[in-house]
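Our next item is chain A:
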Amino acid sequence: MSDPGLLLEGVSAAYGRTPVLRGIDLTVAPGELLVVLGPSGAGKSTVLRVVAGLEPVTAGRVHIAGRDVTTDRPGRRNVSMVFQSYALFPHLSVADNIAFGLEVRDTPRAVARQRARAAAESVGCAALLDRRPGQLSGGERQRVALARALVREPDVFLLDEPLSNLDLALRTEMRTELRALHDRLGATMVHVTHDQTEALVLADRIAVLRDGRIEQVDTPDAIWHRPASAFVARFVGSPAMNLLPASGPFTPSGSAPPGLAAAEELQIGFRPGAVTLRAADDEAGGSAAVVDRVEVVGEDAYAYLTLAGGPPVVARVPADRRPVRGAAVRAEVRWADVHVFHAGSGLRYSPS
Partner candidate 1 sequence: MRPDSRSRRQLVMMLMPYLIGLLVLVLLPAVITLALAFTEYDLLRPPRWAGLANFSELIDDPIFRVALTNSLVFALVAVPLRVLFALGLALLLHRRALGVGSARSAAMLPTAVPEIAYGLLWLWLLNPLYGPINQVLRTGGENGLTMLGRTPPQWLTDPTDARAAIIAMSLFTMGETFVVLLAARRALPRDVYEMAALEDATGWDVFRRVTLPLMAPVLGLLLVRDAVQSLHFTFVPALVVTDGGPPPYATTYLSLFVYRNGFEYLRYGYAAAATLVMILLTVAAVVVQWRLIRRYRAFYRL
Partner candidate 2 sequence: MMRLKALLALLLCTMLAATGCGSGSTSPGGAPVRLLVFGAPEELAAYRTLVDAYSKARPGTDVQLVEASDRKDLLARLATSVAGGAPPDLFLMNYRFYGQFAAKDVVEPLDDRIAGSSAIDPGDYYPVAMDAFKWGGKQLCLPQNVSSLAVYYNRTLFQKYGVAEPKAGWTWNDMITTATAMTRDPAGRVIKGTESEGAALRPALYGLGVEPSIIRLAPFVWSNGGEIVDDPARPTRLTLDTPAAREALKNLVDLRLAYGVVPTDEDVEAEDDESRFANGRLAMVLSSRRATTTFRTITGFEWDVAPLPVYRGQVGVLHSDAYCMTRGSKNKDAAWKFLEFAIAEEGQKIIAATGRTVPSHIAVSTSAAFLGPAQPPRTAKVFLDAIPAVRALPTVSTWPEIEDATGGILENALYRGDKLDDVIRDLDEQTRPLFARGEHG
């Protein structure tokens, strides 16, 4: 079996005395696009900076393409990085910016130029080669930063929230392009974002980070359908998954998983889309609830419900069939759509 593109073994890091990463184990296969997802302060960027060598580790090892690079300086790791701010050199032309790394490494100028042009073409910014960063739009800068990252053909690409400074339309477009670029290059990429949609769309696999620890590493499908913890379940998906005590007052319909009642305290979770709303007098079942608030987002509407004597619940309904505020309804969820978590640890409950 070939070496993984990137391997972190028990990596910890700290800013001063504050631990930021607490024992990260992570394997990225060659050619894989891994997205590191998590809320602010979870240590996502630190993962990249530790891989790049911009931050030292306090424990653990970092391997890139089979080499242990833990103590190597950044320039020796053969990684390239796209910064959130792009970090373009304002005094250099686009061509010189892209060729910077080559020229520093004493590549002949003509060769460096030619490779810079090729890199620029591959991200569609060849027309900008003679301009300066100050004359470029945000999206153009983004492309230049990408071209600079890929001109050197590194072992690993590190992308630190590269799309977060773009407006929504451009972000969507660049997201698609980025994925296409990855597929074309077959490069190992680690992409950091706090945007769960971006993560779901881009990733081969997603690593969800929380307080310096990995909560779950898995494919977007698995993250969505089988979240390993209540945290992952709530973080992925918008509006977030409903989370209620399993003991009531809300009881899903159908047959509960075996052994559920015997277990310790549990929580049940279900996405807003899994909720079916019915009229209050509908005999088909469901728990009685009152509509607090309704938000319409295009074709969908989100109804915020208060269950009788229980916590709030969000339900997604077609916009044309949304209830009015204050209406009494019945909400029903089938056990098949329900995730069960341990209330204390937040881990997914699996009946033994």
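In this section, contacts are C-beta pairs under 8 Å (C-beta built on N, C-alpha and C of every residue); 3 or more make two chains touch, one makes a residue touch a chain; residues count from 1.
How were these candidates chosen? In short, all candidates are chains of the complex that A comes from, given by their letters.
Note that the structure is a prediction, hence the values are computed from the model and not measured.
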item: Given options 1 or 2, the chain of this complex that touches chain A; value: 1
item: Residue ranges of chain A touching candidate 1 (in the complex, touch as defined); value: 52-54, 73-76, 79-81, 83, 85, 87, 89-92, 100-101, 104-105, 132, 134-135, 152
